[in-house]
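A single protein chain has been omitted; all remaining protein chains appear in their positions.
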Amino acid sequence: MDYTRQEFMAIVTGRELKDGELAIFGVGLSMLAGYFAQKNHAPDLMAFTEGGVFGSTPVGGLPWGIECNRISANATSFTNAIDALCVLVGSGRCDVGIIGAAQLDKYGNVNTTGIWAEDPPWKAGRYTMPKSRLNGSGGANEIAVGCKRYIIMATHEKRRFAEKVDYISSPGYINGGNDREKYGFPGGGPSAIITTLGIMRPDPVTKEFYLESYFPYTTIDEVKENTGWDLKVSPDVKVVPEPTAEELKNLREVDVTGSLRKK
Amino acid sequence: MDYTRQEFMAIVTGRELKDGELAIFGVGLSMLAGYFAQKNHAPDLMAFTEGGVFGSTPVGGLPWGIECNRISANATSFTNAIDALCVLVGSGRCDVGIIGAAQLDKYGNVNTTGIWAEDPPWKAGRYTMPKSRLNGSGGANEIAVGCKRYIIMATHEKRRFAEKVDYISSPGYINGGNDREKYGFPGGGPSAIITTLGIMRPDPVTKEFYLESYFPYTTIDEVKENTGWDLKVSPDVKVVPEPTAEELKNLREVDVTGSLRKK
Amino acid sequence: MRNKLITMKDAVAKYTWDGMTYAHGAALPVGSDSIAFGREMVRQGRKDLNLISNCNSQQSNLLAAVGAVRRIEVGFAGLEVYGFAQGLRRAITSGKTICEDFSNGSIPLRLLGGALNWPFVPATINVGSDEQWCSADNPDEYPAKNKMPEVTDPFTGKTCYAFNVIKPDMAAIHVTMADIYGNAIMLGTEWSRYELSRAAKKVVLQADFIVDTDCIRQFPNLVRIPAEIVDAVVYWPMGVWPQCSVGVYDSDEEHMFAMNKALRTEEGTEEYVEKYVTSYQTREEYLDVIGKDKVDKLNDNPTTFLMDPYRKWILSDDEIKELEGR
Partner (left out) sequence: MRNKLITMKDAVAKYTWDGMTYAHGAALPVGSDSIAFGREMVRQGRKDLNLISNCNSQQSNLLAAVGAVRRIEVGFAGLEVYGFAQGLRRAITSGKTICEDFSNGSIPLRLLGGALNWPFVPATINVGSDEQWCSADNPDEYPAKNKMPEVTDPFTGKTCYAFNVIKPDMAAIHVTMADIYGNAIMLGTEWSRYELSRAAKKVVLQADFIVDTDCIRQFPNLVRIPAEIVDAVVYWPMGVWPQCSVGVYDSDEEHMFAMNKALRTEEGTEEYVEKYVTSYQTREEYLDVIGKDKVDKLNDNPTTFLMDPYRKWILSDDEIKELEGR
């Protein structure tokens, strides 16, 4: 079967979404994974974006943004940011979200704000400018706080998978265990990290992410080498089933511009 | 000149409103006074109701309510209660409001909630049921808290004009002086009580309402007799100028159903 | 997306129960409220309700008059130009119904707080008034300390106040138009229907018209209540009667007064219920109860032009019957 790693990641992420759920998608990869699920196996997945764009499916290619014309052409409702992010997501009402990560750590914390050359703020005890300034949390913070569960998608590279992120833009399990309870988060936290190499899940007690399964084209050793913490591996670790022809067909009908096919 | 006391009261209230101001009107008498002002001398008075009905003038008679078809027929915007009452009024943004009163006191506190047969709650130290249950504050509380100034309209009767109201539904100057500051109210408080007999204004320091002027058909003694507290009278007390023919004409064009003409 | 069109009878049977916290919506005492839904609740004998009424309307007036309301939270308990709500007034004065007073701004803010899942809402209104100091839930404590308790502003150290939030078990909301999935358009003031639709755990819409989803896609900015948060849709023409639905029908002045007068007494209420609540089984019979001439007259009013842009998408009664209960 001919597919890219990005395509596999999108399909595996899509498999996490169930019919009838209320879901919020971000822009880019996460939106493709979500609309793939809707097309493939979850026709009654109810999707909206953080702009409060409800009920739409993209027209004419991958949307440039969560508010652009490609996602607005057949919407059934346009509301606003507070409605989508605070009322429906931050409140704990939304079933599932998908977010991306520039950097993430073993407790599922996500950094999309900055990468520091030397000590990051939590280590330095002061907030200096990052070497590399990123986009900030956007609406991912609300998804991390409020969605009943959410999925983190990231290209599996050692520099992205850190022992501890430089900056928590969107909280996972923070320092592990029941740390989320300290802040009263209504959401349950990240249920999976889905990468270009495999699927990680949080340990039910420590909340440290371990390898649950890996993709057919890689090995456990390769996954561990590309992870910045000492990755634990499930005793029942499995190989993730390859995309079916049907899945690939449905994904490509969503990804009409082929943005995931670039290798 | 042939007019009713209600008509005079409405005209005198209307005279308090200035061109270009942002004003909120309640239902009934207060709305008639407001739209009279708009028609008579303040064409750019910007009016809205607590329903968030903006820019309209009544069609086909006195509106039954601040949301009804008679006030909705030519509106330029329909928003909602939070927008009108909290964002525009409670915040301190609105210039002027007009409210009614079932009972009011010398500090301009208004009761529209209940009349007690014996000791009211503040005296009894407990909250018993009133003998006569009234409507509650509606949106008048927000007007009292937030409007830069507001006008209280009431038929001048001793039982309505109490030393101290049974229940503060909408706060005037509470116990007088700077009492409003305790609660950080953004609005300035009631600027006038306009009755069927005259105009009362708050003393700048004590905030006790005194008689500033009275209507040509009454006397200072009659006003005092109909007031439940020992009403002070301005040394410069004046007689309020009678409605002009123009004013009456304009009022009656607003009050097409003649609700104020019933004697 | 699932077809959510069900009958009024089924909606009330499925989404209401004795003792529940029920909210109705509600554009003020003369405007859009899900009054037909309230009639059906009376028909099905619901009782012991904890009512969230931003404003009283003829619905809360009726529910209180028949003795179905244990407690009400309300910002305004009257009927505007139509006077005091006599059914509600009787229930409160007799002690049958406990009335916790707020204002017309604080009820929707507390619903918004519920929608946002906030611990509390900062209170800058109602403070210093007897809405703060009088609590029907704790009548022995005056001034009440916990109805709107103190909170310290962490930025200035000043004393401020807080409201608790509201999360009704269910809200029955009147809308002008809805599609079968529950995408809804309101004409006229929203009042607190947006906040109500988000704060309530379940949402049932009562619509004047069922429209094709093409109408929804043409006017997505008007769809302030999207299907995603709606559980059921009920089609009920003239469902706000005797109040008005802006853009559709006017309020029925004569019936407003007559109804309110009837609800003033127990006997009047019984008679009213017999004549106007239990007297019909179908939508057609309901319209007959109002009377054809009256319906025509109320539908001829100065706001009907507001419906013009949407008329071509209205489904017929036959089409709706076909879709109901699928």
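By written order: A, B and C. Residues from 1 in each chain.
Note that in this section a contact is a pair of C-beta atoms (placed from the backbone, for glycine too) under 8 Å apart; a residue touches a chain by one contact, two chains touch by 3 or more.
Every value quoted in this text rests on a predicted model; they were computed, and no experiment measured them.
Within the set A:20, A:43 or A:65, the residue that contacts the chain not displayed is A:65.
The omitted chain makes contact with just one of the residues B:55, B:216, B:241 or B:258: B:55.
Of the options C:120, C:257 or C:280, the residue whose C-beta touches the omitted chain is C:120. Of the candidate positions A:168, A:199 or A:248, contact with the unshown chain belongs to A:168. Where chain A meets the chain that is not shown, the touching residues are 27-28, 49-53, 59-60, 62-70, 72-73, 78-82, 85-86, 89-90, 113, 121-122, 124-142, 144-146, 167-171, 174, 179-180, 182-186.
Interface residues of chain C facing the missing partner chain: 113, 116-122, 124, 146, 149-156, 158, 160, 162, 164, 185-188, 190, 218-222, 305-306, 308-309. With the whole complex as reference, residues 22, 44, 46, 48, 54-55, 72, 74-79, 83, 86-88, 90-93, 184, 186 of chain B touch the missing chain.
As a convention for this text, only the chains that are shown with their structure count from here on.
Among the remaining chains, none touches chain B as well as chain C.
For the pair chain A and chain B, the distance between mean C-alpha positions equals 56 Å.
Centroid to centroid, with C-alpha atoms defining each point, chain A and chain C lie 40 Å apart.
Under the contact definition stated at the top, not a single residue of chain C touches 2 or more other chains.
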